[in-house]
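Just passing along the structure, written as structure tokens.
A protein chain is absent from this complex, but the other protein chains hold their places.
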Amino acid sequence: MEYAFTDEQDQFRDVVRRFLGDRSPTTEVRRLMDTAEGYDAAVWQQLADDLALTGIHIPETYGGAGFGPVELCIAMEEQGRALLCAPYFSSCVLAAGAILHAAEDDQKANLLPAIASGQTRAALAVTEPNGRWSTSGIQALATRTGNGWVIDGEKSYVIDGCSAQQLIVVARTAGSTGDAGLSFFTVDPDATGVTRTALATMDATRKQAKVVFSRAPAELLGQPGAGAEPLSRTLDLAAIALANEMVGGAQALLDSAVAYANIRVQFGRAIGSFQAIKHKCADMLLDVELAKSAAYYAAQAAAEGDPQTPGLAAMAKAAAADAYMRTAANTIQIHGGIGFTWDNDTHLWFKRAKSSEVLFGDPTYHRELMLQRLEA
Amino acid sequence: MEYAFTDEQDQFRDVVRRFLGDRSPTTEVRRLMDTAEGYDAAVWQQLADDLALTGIHIPETYGGAGFGPVELCIAMEEQGRALLCAPYFSSCVLAAGAILHAAEDDQKANLLPAIASGQTRAALAVTEPNGRWSTSGIQALATRTGNGWVIDGEKSYVIDGCSAQQLIVVARTAGSTGDAGLSFFTVDPDATGVTRTALATMDATRKQAKVVFSRAPAELLGQPGAGAEPLSRTLDLAAIALANEMVGGAQALLDSAVAYANIRVQFGRAIGSFQAIKHKCADMLLDVELAKSAAYYAAQAAAEGDPQTPGLAAMAKAAAADAYMRTAANTIQIHGGIGFTWDNDTHLWFKRAKSSEVLFGDPTYHRELMLQRLEA
Amino acid sequence: MSEANENDAAFEVRAWLKANWNPEQSLIDWRTKLADSGWGMPHWPKQWHGRGLPVRMLPAINDEFVAVGAVGAAATGPRILASVTLLEHASDAIKQRFLRRIITGEDGWCQLFSEPGSGSDLAGATTRADFDGTQWVINGQKVWNTSAHHADYGLLVARTDWDAPKHQGLSYFVIDMRQPGVQVLPLKQMNGHASFNQVFFTDAKIPADWIVGTKNNGWAVAMTTLAHERRPAVGVAGVSGEGRTGRAYAEARVEAEIANEPYKWYPQRAGRVDLVVTRAKKTGAWNDPVVRQEIARLLTMSRSTNWMARRAAAAQRIGKPQGPEGSLGKLAGSNVARQASHVHTLITGAESMLTGHDSPLDGIIAEILVSVPATSIAGGTDEIQRNIIGERVLGLPKDPRSDAGPFRDIPRNV
Partner (left out) sequence: MSEANENDAAFEVRAWLKANWNPEQSLIDWRTKLADSGWGMPHWPKQWHGRGLPVRMLPAINDEFVAVGAVGAAATGPRILASVTLLEHASDAIKQRFLRRIITGEDGWCQLFSEPGSGSDLAGATTRADFDGTQWVINGQKVWNTSAHHADYGLLVARTDWDAPKHQGLSYFVIDMRQPGVQVLPLKQMNGHASFNQVFFTDAKIPADWIVGTKNNGWAVAMTTLAHERRPAVGVAGVSGEGRTGRAYAEARVEAEIANEPYKWYPQRAGRVDLVVTRAKKTGAWNDPVVRQEIARLLTMSRSTNWMARRAAAAQRIGKPQGPEGSLGKLAGSNVARQASHVHTLITGAESMLTGHDSPLDGIIAEILVSVPATSIAGGTDEIQRNIIGERVLGLPKDPRSDAGPFRDIPRNV
């Protein structure tokens, strides 16, 4: 197992960081979070054209850059650090991941190049209003018709669901339960029978939607009824990517807390010279470093096809979520009153942290998952 | 509900504290913990004769002082503070409690005066080597014979079981499970069929024994098969008393940590002037004060016959156990290396804290119990 | 003396209320009667619109107000802080000018202590008051000023001597908020509310004799205000206008709504422990043994904190003075709020990502999650509470000072 990034990976990170430092300052984040679509089309195109980020982990055969989970996670970590407002996670990680894991080769060839080039922004619809993260929560029905399939049901928490140009939907055949009977479908969001409603999200930098399907026409992706395994792999990759995004955000918070502790003076001293603050910062660094270790290790395991990847994904997600939330709360605390104001940037990350904490299941859920998987 | 101790209760506490300060310094604790019986007969007699502690909560009809749970808990708190080595908890709280709750009036009149006077040291045998704290763990069998009962089985964690002159045993009739079929018995520990073995306890200040019964002759206490309810009430009182003992111990630790932080100099300053130590002490005080609040409230509830007492007992036990362990660990930490040595007294309380943490069930067990009971 | 007898006082006020209370009068008319009679603030001195009665009589008097449904004086919130401070430290001229209008509610007040550069370190204030020969000229900025946008007057702490040690160069003023040199701007918080203000002073003016206490003794005066801020208000509250018909009630409702607006999210900030069990049963989390442990922890913390406060109150009742132990309750409240926020997240699951109408209980849950971080900061950070507990309750030595000597030379925020 590799524990250090290669020089090439470090350089790649530098390029991404510089780009995002330039294009995603918090003034931009604040501007975009107030828009309905929540991203800047020009920046998105640059992500695709100049940095090739949108297809970083998609094989070259399908129009991608052909790198793997480690590079994808570097891109995610840097986006988490900069709090980039873009449909990257939804389209490039979730939707592209679903297609990579679930689709037939010809379908991949058909769908992935447009995602890799940033031309198509796709979204993945799995979870439903019941908020259950396991397959038991999936109730949407897929019914075979004369010339294809239709879907009936309701999806929620669909990231960038309103702005997506393509929906990847997981639904089940009537009478099936649990992992059985699940299939992936592509759905045109503009088709009749599809109604999308924006959700009011606490984290305004990441949009979500409720999508109602009423005999919405759908195209099967991959084999019918064989969706559980690719769904599981898609969610593992998503958990690892999200964990890396989270540690990037946590590092940004830590940096801002330390910087503030260095300049803020109370009682004639920089507050960072008080052990109450200094030791809190030390604990925050440890927290972030441990979460990074788990997130990096999981990405590396995924890259190497380690069979322990599912357990490691759950561990990384739980560790990053806890560390991110603690770091966010502590960063507000170190900033004092000003840290609780709207004009201070801390709350932007705090809300991303809170949202990411429960997305795909909270740390409790992932810890249990981890034990089941590492045991197996 | 009363939230303040009365003047009389404060005076009573002062008397007990002065007595124990005089008779139970840690030199005495260290001497007694190395003895097999683990108590000083002269001090025991004084506890009974001079302070009337041994029967403090036993009704005057049965030779006691006729006070209630609040005064009993004051006595326990002070004993926890001084780490008194004596069979008080075993005989006066557990065994006397069992008799008070389970026995018929004539049996109480027969048994309690000798306990109240300190003449008889009794012990309660409930838990078995399986270590389960609920009634499902009780497997010892009580069988009716021609002229009474015999008991077969094995009890463990019997506090002061080796030195006790009388055993109160809970056993079940063949074929019964759970709360059904349980009865209380008195057993002469010197009778044939009773074998007692001292357990090697981490906390040497509180002795425990394993007791094996092999057709041991027993006398029924109270109604046959009706033991579950008095057992539950006995254990509630024990939990409340133990919680008060624990907060007394925690306060003693906190006092020693603060005293040491005030005198220990490093880097040219008393270590208590460093926020790392000062804030830890502040958190310890809060921890102890909250645990005391729960322990006192539960004692008061028991005194007033509040129907919420069982839930409050579980809450008090869990809160005190967590606070005691944290306080003990922090007290070692504040003392630094010296706090980890045998000659420093901190470990005496640390080991009592660890032992009390699991006795009658750990905080996890009691938190669940609390929720079930407060809900009901 | 008959005045010292609760029964007599109750009898007297009952008769007075019978003669004077009438819900159809205007609030200002009614409170003018309260000020004239002294029944609005019966524990104030007779010469200052009170009756010189002991504080312990207030509950009995209040009972009479409640019995007839009478509204109390306007001296609540910032007004009460102003009145206790002025009563204790101000000149007769100031008392004469302001106290009566505090009772009647004609003037609104606010507190002007905290600054962007001095939060935990209140005494590090750098807003300056310079005497120009005829009046004080104020320059600087204050922050976290509740109700400043409705206030007519402010309680201002400003620096009048830059060469004295920091606690000895501050003075305490009354300032007219309705003047060109005072600008009040709302301060929006991360939970979307804007319940505080920032106040900017640009050559704002204060008459020479509107100083409270003596020059450079402002820190001692501010201590009076702060002590009362941490204490439950004392007075005759009477009834609220809620659910009652009559002109005085209607006006009281409007007054209360304005006064309470900044505090609407405070219950959420404290964690809303009251909602936990019901919510857990509704979402099914109640059946999850892991969540149950966290709920049990929360209830234990919350109830113990409540009992700890009652223990302290009971100790006070039997004669022990209130001490810095209040910091224990404050610190415990932070822990409770944090754990409550955690538990609400566990219970709420995916819906924790939502806000506003999409969030459970019409946004209350979301508001808890984004308001709790204020608990451990507002009114003195957890770190400051731990200092107070360590030093004043446990008697541990202070940190060596880095802020001794002339204020001018102490490092401070730029």
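Brief remarks on what is shown
To keep things simple, chains are lettered A, B and C as they appear, and every chain counts its residues starting from 1.
Following the convention adopted for this analysis, a residue touches a chain if its C-beta (ideal position, glycine included) is under 8 Å from a C-beta of that chain, and two chains touch if they have at least 3 such contacts.
Please read all numbers here as calculations on a predicted model, not as lab measurements.
Among B:Gly21, B:Gly131 or B:Gly178, only B:Gly131 touches the chain that is left out of the view. When the full complex is taken into account, the listed residue touching the unshown chain is B:His347, out of B:His57, B:Arg172, B:His347 or B:Arg373. When the missing chain is restored to the complex, the residue among B:Met1, B:Ala41, B:Ala109 or B:Met202 that touches it is B:Met202.
The hidden chain makes contact, of the residues C:Pro186, C:Pro289 or C:Pro324, with C:Pro289. In the full complex, chain C touches the omitted chain through residues 288-290, 293, 400, 402.
Seen from chain B, the chain kept out of the figure touches residues 127, 131, 133, 156-157, 199-203, 208, 263-270, 274, 276-277, 329, 332-333, 336-344, 346-347, 350-351, 354-355, 357-359, 362, 364.
Residues 2-4, 258, 261-262, 269-270, 272-275, 277-279, 281-283, 285-286, 289-294, 296-297, 315, 318-319, 364, 367-368, 370-371, 374-375 are the ones on chain A that touch the missing chain.
Throughout what follows, only the chains that are shown with their structure count from here on.
Each chain gets one centre point, the mean of its Cα atoms, and the points for chain B and chain C are 45 Å apart. Averaging C-alpha coordinates per chain places the centre of chain A 52 Å away from that of chain B. Multi-chain contact residues, meaning those touching two or more other chains, occur in chain A at positions 274, 276.
Residues of chain C in contact with two or more other chains: 383, 386, 399.
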